[in-house]
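A selection of the complex's chains, in situ.
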Amino acid sequence: MREEELPYKGIEGIPIIKEPGSASKVNRGSWRLVRPVYDREKCTKCKICFTYCPDAAINWTPEGPEINLKSCKGCMICVEECPTDAMTEEKEGT
Amino acid sequence: MKQTLVTGNEAAAWGARLARPDYIPTFPITPQTECIETLAQWGADGELPDTYFDKMESEHSVMSAAVGAAAVGARVFTATSSQGLLLMHEVLYIASGMRLPIVMATVSRGLSAPVTLWSDHNDFLDQRDSGWLMFHAENNQEVLDTVIQAYRIAEDPRVLLPVMVNMDGYVLSFTDEPINIPSPEMVDEFLPAYAPAHTIEKGRPITVGPPVLEDYSIFRAQNHVAARNAFEVIEETQDDFEKIFGRRYHMVDEFMLDDAELVLVTQGSMSTTAKAAIMEMRSEGIKVGLLRLRVIRPWPAGAIVRALKDAKAVAVIDRNLAPGKGGIMFPEVVETLYHLDDRPLVSSFVVGLGGNPQTEVKIKEITSKLKEDLVSGQPRVEWNDIEEM
Amino acid sequence: MFKIRIHGRGGQGAKKAAKMIGMAAFKMGKQVQDFALYGAERRGAPVMSFIRINDAPILERGHIDDPDVVLVLDRTLLDLVNVADGLNENGMLLVNSQHEPILDTPAVVKYVDATSIALDTIGKPIFNTTMLGALAKLTHIISIEALNWAIEEELSHYPKELIEANKAAVRKCYEVAK
Amino acid sequence: MQEFKNLKDLPEQDYFTGGSSACAGCGPSMELKLALKALGPDTLVVNASGCMTLLPLYPNTPLKVSWIHNAIENAASTAAGARHGLDMLGEKDMNVVVFAGDGATYDIGFASLSAAATKNERIIYICYNNQSYGNTGFQWSTATPYGCETKTTPRGKDNPIGTTDVHKDMMKIMGAHRVYAATASLAYPVDFLNKLVRAKERGGFSYIEILGTCNTGWNFDPRLTVKVSRLAVQCGMWPLYEIDKGLLTLNKDFQELKPIDEFVKIQGRYRALPQEGVEKLQALINEHWAQLKEYNGQRYV
């Protein structure tokens, strides 16, 4: 583009992010090689998995944890820390 | 409007005071210190009720704190010089890249090593890639006026860029001159309260300064376009300024150019001496004039071409040096004239490093050397202060 | 353009004196410029300050090499510094001294014992302001009224008595100078 | 604000979402998530360049609070400027919280941190200490512990130990700044959040350092992030304590420490550390632990 044609974009031309939490739209599930699988039966709602999920991929609901597989990178911390084996590991794809 | 005898440092402090900044982070360095001392005393005396005066531990932190405060939406002023300006160098790019309209007075002083306390323009010009708008004042009145104007320009939604207002160390910073100190009311009329493009406040979380991937060049281009928008904003600002204060400044300052065959291109306070010399030379019939570069960024190519297109020979007087290259402004001025059909001869003069005084005699010397060049058709590069070494 | 150079020592207020001359002249409607050389103003070290006074705006800058008047705040400087440098026969050299200084200069040499006057009047050796009385008298470049105004402005942070004492010393010096 | 009693008592609201480009199982990410629970929505996080700088990546951010990233060496002064700016603009209730790595904190930004602490600026400074320059690929910082391998302190023929320096005792140094200083661990979230509550209530400057357990740099399976963090506390490699006006409180006491070997053997960064190295490391830990025990409840610095 010729220099004289460069448009001025006002605030859109400033490197700030105005939408809080917009990254939740990003599919980080694509990084996952293994996935956590939740078994409501075994769950005691202790909140451990919820607390320790580093990617806030576990939401807390009145029914207990809810895994957001878009955000879950498959670190397996929830699986490792769940005291009742209500979270278990499963391979992605094949 | 109050007429008073003040130094350049005090003039900058007055400019700041009248602009009512929210925050002033500071660190001492000669020859700037008097500016922040003046503000500190006003603060202690209750004269800056809307301002937090802060003492930082380095200039790097001064500019960092300025960025922090400006990013949340505060109006910020600071001042520095020389080594201090270089120490905050990295953060200057960040301030402009974030498009924060900080205003900073810089008081030019030569750079170490070796250490000097005296003035040249290397420190100021070292910032010419930083994305800041850059003004260089000729006298104390212009220092004060430009600080006030700087806020108008910086905060304009078409611009949103930080601004540096430079004065020469000693020759302005420590020299008393009588100037008009505008009344707060008039300044309030000229300079509206700051309405930031974005702020940090409760309920509206934003992220400032994230990394970017592909869009990087777009943000850089926007910094450039914003700087070029300043052309228009600077002109408009002058109109309003003149209406209220009766004075006006230009992108470049033209002196006796109308029929000038020889033109001296200068910056800063030496321009005053040069004008005096030119008046004398004019009385001797020498057709010489002067172009003072007042605005360095954005680079006023149009104004320069208009001013120099009829000259026969031009002397670019650089009070600075890029070792291994030469005077810093020389290439920019020359480039600007390159595609003229009938371009003038341009010689380069490197002068006044580390405070070497630029007297009328020296200006006349430069002029007669330029005349020689015109006759010989050979441009020169001259270290005008050095007679033997 | 009228040019004044002041020689003093670090700590003797050469800068302040220059500012006051500038203010007084400015009060009288003149264009002025004053400044001091920075860098070596250690207590006792020889220092200089400068004043330019003019009707038209002042375009000159920097050191004054061809003064009309030279003020010497401390006579011991006479042996150390060529205070008369650049003075011609129209110039004047005004020295703070108890007795007549002998100097090799075409200029008129005057002296006044500002230190004693200051000690008598202010009780402290504030000879930098005091001496300005003599300058006013001998050059007429500034008036005593303008000087009083300058003193009031510049010392406004100080006690009223000190201001009055300074003014008195200046007046005394004005009277004795010749 | 009340202190929290247990995990269930922690706020359910998160001000941090997924979608960042941090590694899977990243300790510091979890720590930021937890911190924001205690700090709430009216928070400005000032970040120093490091791994966490890549949390927001234009045009997306996992943050639901405000965030400024300036550079690596100036988080504390940026925060000071932001604090005063907010105060002058009437936003006094916003928290200003630094979230910076150990390199930014111990090394390149230390002058800025020390000055803000000395001036007692109303800032909570959280250092997530992953014991290295993580973002550039795990190089040595003055927070790197003795005996572990980094890219600039690698093991080699002439140096079987890797890092031979003993890390800077930052807690003692910050304690000497007369501010509130505390250590924390992601394995003890209630303790961590309560320290934030205390810092906030106390006002002025506080320094909280949390072990930034980093599976990538330390080279262990990300699933072990919490276990490794807990072990660090239990081995005395990362004791939990606080210093307020010089007074020491050991927050988590143990009759006996677990041997450091347990901590060392599950991390690649200690792989091939010779026995003498492990012993020296154990000795360093014992000495520090003994001092903390001795001065618990007393003036420490």
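By written order: A, B, C and D. Residues from 1 in each chain.
One rule holds in what follows: a residue touches a chain if its C-beta (ideal position, glycine included) is under 8 Å from a C-beta of that chain, and two chains touch if they have at least 3 such contacts.
What you see is a predicted model, and the numbers here were worked out from it, not measured in a lab.
A.B. asks: Copy numbers per chain label across the whole complex?
C.D. replies: Copy numbers over the entire complex come out as A x2, B x2, C x2, D x2.
The rule is simple: only the chains that are shown with their structure count from here on.
A.B. asks: Fewest touch steps from chain C to chain D?
C.D. replies: 2
A.B. asks: Could you state the distance in Å from the CA-based centre of chain A to that of chain D?
C.D. replies: 23
A.B. asks: I'd like to verify one number: the distance from the centre of chain A to the centre of chain C, where each centre is the average of its C-alpha atoms, in whole angstrom.
C.D. replies: 77
A.B. asks: Counting only Cα atoms for the centres, state how far chain A is from chain B in Å.
C.D. replies: That pair's centroid distance is 50 Å.
A.B. asks: If you look at chain A, which of its residues touch at least two other chains?
C.D. replies: Correct list: 15, 17, 20.
A.B. asks: Can you list the residues of chain D that touch 2 or more other chains?
C.D. replies: Each of 56-59, 61, 63-65 in chain D touches at least two other chains.
A.B. asks: Okay, what are all the chain pairs that touch?
C.D. replies: A-B, A-D, B-C, B-D
A.B. asks: What does chain A use to touch chain B in their complex?
C.D. replies: 6-11, 13-18, 20
A.B. asks: Can you list the residues on chain B that touch chain A in the complex?
C.D. replies: The contact residues of chain B facing chain A are 97-99, 157-158, 160, 197-198, 205-210, 212, 215, 218-219, 221-222, 224-226, 229.
A.B. asks: Can you list the chain D residues touching chain B in their complex?
C.D. replies: Within the complex, chain D touches chain B at residues 41-42, 44, 46, 53-54, 56-59, 61, 63-71, 73-74, 76-89, 91, 93-94, 111-112, 114-115.
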